[in-house]
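Quick notes on the structure that follows.
Note that one protein chain is taken out, while the other chains of the complex remain in position.
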Amino acid sequence: MDGYSALLVVTFLVVGLAVTMLVLNLLLGPKNPSAIKSEPFECGQVQITSPRQRFSVKFYLIAIVFIVFDIEVVFLIPWAVLYRWFLTQPSWAVLAFTEMLVFLGILGLGLAYFWKRRGLEWD
Amino acid sequence: MINTIPIHYFLLLSAMLFTIGMLGVIFRRNALIVFMSIELMLNAVNLTLVTFSRFRGDSSGHVIAFLVMAVAAAEAAVGLAIIINIFRHKKVVNIDTMDRMKY
Partner (left out) sequence: MALILFFVFAIAAVLSGICVAFSPFGNNPVYSAIALIMTLFFLACEFVLLHATFIAVLQILVYAGAIMVLFTFVIMLLNLSKEEIGEERLTLTKVVGLVVVLIGLTYQIGRVIWAHKVAPVTLHLTDGGPSNPAFGTIQDVGVKLFQDFLVPFEVTSILLLVAIVGAVVLAKRKI
C-alpha cells in the first residue's frame, strides 16, 4: 500500500497546485469586463448561426461501434497478459486460443453486419 | 485500528447509492437522468460484488463485476439509441409522455 500513499501525495499536490493557481488568478488578475469583450469570439467574425445546433445522428453510430469494440479490447487485455501462462498449461493452451477466437469471431460478425448495412459510410 | 475498515461500511455505502439511484428512477421524468440513475444502481451492485469477493478472498466477484460492465455498455448503447429514436418521433424525452402502449 506504500505505492498508494505516494499516489495520494501526488493527488493532493496536483489538486492543490490547480486550486492555488485558479485562486491566485482570481485574486490578482485585473478584470475590466465590457460588452464588446464578452461577445462570443469566432475568428474575429460576427456570429452567423447559433453554436447550439444538433449534429447528425450518424455520429452516434460511430460512437456505438467505438464502445462495443472498446469492451472487446478490454476483454483482450487479461487474455494477452495471461497468454504465455496459458501456453505452459497443456490442458488450457488450445482452449485459451480457441475461446478468444470464438469471441473475436462473433464480434467480427457484428463488424461485418455493420459494414454490410453501410454503417461505415457517411450516407 | 484506524487501518481497518469494517466490511459493513462498504455494504451500507452500496445500499445508499442503490437507494439514490432507485429514487432517481422513481422521481425523475427525464429519460436520460433515469438512465444515469440505472447506471448508478449497477455500480452500487458492483461495489457489493467486489466487497463480498474481498470478504471471501475469491475473485469470482471481480469477474462478475467485469461482466456487469460489459452488460452496462451494451445496455447504454441500445437504450440511448431508443431514447434518440423516441426523441426523433415525439420531440420530448419526458417519460410521462411515452404512454401510448399503456392504454
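Letters are used for the chains, namely A and B, taken in the order the chains are written, and counting of residues starts over at 1 for each.
By definition in this document, contacts are C-beta pairs under 8 Å (C-beta built on N, C-alpha and C of every residue); 3 or more make two chains touch, one makes a residue touch a chain.
Keep in mind that this is a model prediction, so the values were computed, not measured.
Visitor: Considering the whole complex rather than only what is displayed, give the residues of chain A touching the chain that is not shown.
Guide: Residues in contact with the chain left out: 1, 4, 8, 52-55, 57, 59-61, 63-68, 70-72, 74-75, 77-79, 81-82, 85-86, 92, 95-96, 99, 102-103, 106-107, 109-111, 113-114, 117, 119.
Visitor: Can you list where chain B touches the absent chain?
Guide: Interface with the chain not displayed, on the chain B side: 2-13, 15-17, 19-24, 26-30, 32-33, 35-37, 39-40, 43, 46-47, 50-51, 53-55, 57, 59-60, 62-67, 69-74, 76-78, 80-85, 87, 91-94, 96-97.
In this section, only the chains that are shown with their structure count from here on.
Visitor: If you average the CA atoms of chain A and of chain B, how many Å lie between those two points?
Guide: Going by mean C-alpha positions, chain A sits 20 Å from chain B.
Visitor: In the complex, go through chain B and note every residue touching chain A.
Guide: 69-70, 73-74, 76-77, 80-81, 84, 88
Visitor: For chain A, which residues count as touching chain B in their complex?
Guide: 57, 60, 64, 67-68, 70-71, 74-75
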